[in-house]
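For this depiction, one protein chain was excluded, whereas all remaining protein chains were kept in their positions.
For reference, chains read A and B in written order, and residue numbers begin at 1 within each chain.
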Amino acid sequence: MRKILIITLSLMLMFSFGVYAQDNLVTSEQIGDNEASIELSWAALPYYSLSNPYEDRENVLKDSALRFAKRNPDVKINPQVLTGDISGQMLKLLQQESAGNIPDVAQIDSFYLPIFKDKLEPLNEFLTEKEINDLVPFAKEGMLDNDGNVKALWFTTDVRMLYYRKDLIDTPPNNWDELIEVAKEVTADNNMEGFLFSAGRGEATTICNLPYFWAQGGKLINENGKPVFNEGENREYMINVFEYIKRLVDSGVTPRRVTNITLEADINGDVIGNNVAMFIGGNWQINQLAENMGREEFNKKWDIAPIPQISSDLEATAVGGWTWGITTEDPDKKAAAMRFLDEMYFGKEGMKEWTKVGGYLPTRNSIYNEYTYYSDNPWMDKIQSIMENGHVRPGYPIYTNLSTEFQVALADVIDGNKTPEEAVDSMWNNVMAEYEEMN
Amino acid sequence: MVRDKLKDYILYLSYAVISMLFLFPLLWTLSISLKEISEIFSYPPKLLPETFKLDNYVQIINNSKILTFIYNSIKISFFTVVGTLAVTIPGAFAFSRFRFKFKKPILFGLLIFQMMSPLIIAIPLYNYFNMIGLLDTHLGIIFVYVAIQIPFTTWLLKGSIDSVPASIDDAARIDGCSNFQLLTRVLIPIILPGISTAIIFNAIQSWAQFIIPFILLDNLNLFPVSLGIYNYQASGEAITIHLTAAASIFATIPTIIMFILLQRFIVSALTAGAVKG
């Protein structure tokens, strides 16, 4: 017994030394020299950090960090790792902020930016006009506050689209009727699901299904932050969305179990298992799926297209992504933090490397043209054109409630316990009760 | 005699059924942790992996701090157990053997501390710990865990001591035992099964805590394994089910070892007690 214990302990020790003794200048604990005069804390999500579960991502970041450390001997960075649960993490950052110990550099979900903007430092001095204009429009708009100051660096973006089995489907459907038609044909010949999408309790459900509403010209919330999705034509658009979902389920094209799909990535299992013909997913899934199915097989079977809308001439999708915010007021620290982010994620070179390894999309337009990985990549062409119709979620406090109510309403329609009209009505009542309570 | 044998077999049968029910999801997790991703999602689902691959485990050990996390968890659990017992054994003794004012309300009041959702308690606790400098320390976490464990453990141990007949106390007192000696020399050996229940309970409860360390710890190197594993279960950034499974299995091993060690300790303590007695 004692022997086993000793062996276990010594193994543990060996492993821990093995992990720590790699490179002195860059470890997952520290970047730079102990003696450095400027010290920064930097908080990133696990998949964006040096403590990365994925080796290739970690290697890219370690290389960038090493370059940074060599060029900036006066800076030392203390990495912190945020946890994967995004809303929990954003809450924790707010807590840290009010207690005065928010990290100097923090990763913030683009969609939480409105909440954080007045807590972040302006970064205007570090960006040229040209650089700002190079950014995709929604990123540029999202980074600015009401006074036109740059408050964050939007360094990756993502987009939702239709994935379809090109070996089974000749031309991707362009509208709702076509999709149901195509799905029926495919499922008749093959033992698989026609069309999957998120309809569980989670933000993915909202972001994957709202494009149907936006494409029709619908507006969720007006300029004053007041919900308007039930007013005038918006109501009709919203009912159309729910009616479409109901048709999908009633026609057997979509199984009811979509109400247990809470993330785009939950569909991956069906894709890998050859069990689905079409689904709504995010661009990052190309990489995930290609890695796990084999790139060749994936390229042979799958292709992407814009999300089919109510009529063929309409197009819309939802975009998101991640940003960095800097909280330190000290000019030296701020400049150092900016140099660091440029090297790692936001500068052209850093952004290119990072989005490539992570399977994300760059926010700098020039990257798509200047680097062969992007310019010669057939997926990228399509993604870029899909992204042109990208919508960002409205950044008002009531949005999170609206999003939850939308998810609930969708599930009620799929379950059949509410008609589309009833679902919209109860969604509206709940959101408005909340809105009135808030104001 | 035949009936007795039959009873034995029935018992064994029931053990097999119970074990199957509880083991199946775990074995299945184990099987996932040894599979490749394409195998996990293939149809028909396979109970056993085609080739037993330890790649997922290797990746977890190399690419994460799981060993640090496990070490942290062991440390936190150990001190939580020690701290909780140090407070609750004398406490339970007092509640069981002495009469004092408001005994019942206090005993009941202890339970109140468990009734508020830890989810929401964590938020004022964050500000509070920030004020007194316990944020982002293991000490702070251990204090919270001990505070959470005290009520239940006190009740549990009080129950144990209650079941010891008062005549034993009297006998010990006649032999000249002080209260302290009565507790340490006489009662503790008798209530060892109760204490071991408390140890297992406290250790596991602190092992699986999630929300408190999530809010109160920032430094990755201080994370317990329950929080560390969660990093694999991130927001759809990657397919991680195989890694999550491997990490879960890996994180369960120390508790199994602990349980076996504890069992040996208790058995030996009981035998030692029997010899002395």
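Here is the rule we use: contacts are C-beta pairs under 8 Å (C-beta built on N, C-alpha and C of every residue); 3 or more make two chains touch, one makes a residue touch a chain.
We adopt the following convention: contacts and distances are computed from a predicted model.
Asker: Write down which listed name, "Carbohydrate ABC transporter membrane protein 1 (CUT1 family)", "Lipoprotein", "Heme exporter protein B" or "Putative aldouronate transport system permease protein", is the UniProt protein name of the chain that is not shown.
Answerer: Record says "Carbohydrate ABC transporter membrane protein 1 (CUT1 family)".
Asker: Which of these, B:Ala94, B:Cys177 or B:Ala208, touches the one chain of the complex that we don't see?
Answerer: B:Ala208
Asker: Looking at B:Ile150, B:Ala172, B:Leu187 or B:Leu222, which residue reaches the missing chain?
Answerer: B:Ile150
Asker: Tell me which residue among A:Ser87, A:Thr171, A:Asn222 or A:Asn369 touches the hidden chain in the full complex.
Answerer: In the complete complex, the chain left out is touched by residue A:Ser87.
Asker: May I ask you to list the residues on chain B that touch the chain which is not drawn?
Answerer: 4, 7-8, 11-12, 14-15, 18-19, 21-23, 25-26, 28-29, 32, 40-45, 47, 87, 108, 110-121, 123-125, 128, 143-144, 146-147, 150-152, 155-156, 159-160, 162-163, 191, 193-194, 196-197, 200-201, 204, 207-208, 210-211, 226, 229-230, 233, 241, 244-245, 248, 251-252, 255-256, 259-260, 263
Asker: Residues on chain A that touch the omitted chain in the whole complex?
Answerer: Listed in rising order, the touching residues are 85, 87-88, 91, 94-95, 98, 115, 199-202, 255-260, 262, 269-270, 273, 275, 397, 400-401, 404, 407-408, 411-412, 414-415, 417, 430, 433, 437.
We adopt the following convention: only the chains that are shown with their structure count from here on.
Asker: Which residues of chain B touch chain A in the complex?
Answerer: 37-38, 40-43, 59-65, 67-68, 70-71, 123, 126-127, 130, 135, 214-215, 218-221, 227, 230-240, 243, 257, 261, 264
Asker: Once bound in the complex, which stretches of chain A touch chain B?
Answerer: Those residues of chain A that touch chain B are 1, 8, 12, 15-16, 19, 28-29, 43, 45-47, 51-55, 58, 79-81, 83-86, 88, 92, 95-96, 98-101, 204, 263-266, 268-270, 272-275, 282, 284, 288, 292-293, 358.
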